[in-house]
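Below is the structure I would like to discuss, written out as structure tokens.
Of the protein chains in this complex, one is absent; all others appear in place.
Going in written order, the chains are labelled A, B and C, and every chain counts its residues from 1.
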Amino acid sequence: MRLELLYFAWVRERIGIPRETVETEAQTVAALVSELSAREDRYALAFSDLTSLRVAVDQVLTDFDAPLSEAREVAFFPPMTGG
Amino acid sequence: MRLELLYFAWVRERIGIPRETVETEAQTVAALVSELSAREDRYALAFSDLTSLRVAVDQVLTDFDAPLSEAREVAFFPPMTGG
Amino acid sequence: MDIRVQAEAFDFGAEANSFAQARTDTGAVVTFCGIVRDTEIDPLNSMEIEHYPGMTERALAEIAAEAQRRWALLDVLIIHRYGLMTPGEKIMMVATASAHRADAFAAADFLMDYLKSRAPFWKKEHRTAGTDWVQAKESDEAALGRW
Partner (left out) sequence: MDIRVQAEAFDFGAEANSFAQARTDTGAVVTFCGIVRDTEIDPLNSMEIEHYPGMTERALAEIAAEAQRRWALLDVLIIHRYGLMTPGEKIMMVATASAHRADAFAAADFLMDYLKSRAPFWKKEHRTAGTDWVQAKESDEAALGRW
């Protein structure tokens, strides 16, 4: 499965890139996070505390248990601070 | 005691004048209202339902039991509709 | 604190802008604007607002001071017109400035509730069907219980 990954704010800074395309068989967001964290330290660092992270699948906020079937775009970012 | 009386909105319309000066010995607003109502029908009409009236003594909202000692200006009007 | 009771029209947007720009420590501005509203069912020709000169300014200043005691406000503005107005004309505005949004919102809401039932203004509506004083709503008096 081909997924577009997006990173924002300090997640983007820790991982070092704003977006990338990955091939993965991960079934859930959590499985994808584990796969990325195992890949390189910068991912492990960015994903070290999931309680301080938020995730959106196809531009809709969801949680780390969310399935990735049908997903095309997954974004990771800290809690939002708009307004 | 010399008092300046002011009337607003439909109270002014029923009494027919916006203000007048009266000489009275009334000790409270309620006593003043009784005195005026006994004077002429237009006052009796304006003061017929005190629950639909508000009173201010010296420009501060108060109630009909309020004493008139020290008072210089008494205003009668319906509930306010600003904003 | 800036309180104005006037017959003249005012520019809501220009007032909002200059209010929002007055201080560098303001993070949140809330404004309310009351407008003469028309309805299709019972068209309004004009609205007339009577007030109690002297007491009006005093009541508004007290309401604004109470808001400043209750919330962390950096500034408060109240402008209220009296006299004859046509549909679409702006009747009044309030503006509150604070470091954070919660205080600015609560204070503006409070100002409107109190101004509505405690400041000596009375509205009269001229409609094709006739002319009448606007009746105070029970819900407006009840709203004061929120604070």
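To be clear about the criterion, contacts are C-beta pairs under 8 Å (C-beta built on N, C-alpha and C of every residue); 3 or more make two chains touch, one makes a residue touch a chain.
The structure displayed is predicted, hence computed values, not measured ones.
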Open item on the list: Using the touch definition given at the top, which of the shown chains does the missing chain touch?
Closed with: A, C
Open item on the list: Can you say which of C:Val30, C:Val76 or C:Ala136 touches the chain missing from this structure?
Closed with: C:Val30
TODO: Would you write out the residues of chain A that touch the absent chain, in ascending order?
DONE: 6, 8-10, 12, 56, 59-61, 75, 77-83
Open item on the list: In the complete complex, the non-displayed chain touches which residues of chain C?
Closed with: 11-18, 20-21, 24-40, 87-88, 90, 99, 101-102, 104-105, 108-109, 112, 116, 143
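One rule holds in what follows: only the chains that are shown with their structure count from here on.
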Open item on the list: Suppose each chain is reduced to the average of its Cα coordinates; what separation in Å results between chain B and chain C?
Closed with: 26
TODO: Please work out the Cα centroid separation of chain A and chain C, and write it as a whole number of Å.
DONE: 48
Task: Length of the line joining the C-alpha centres of chain A and chain B, rounded to whole Å - done: 72
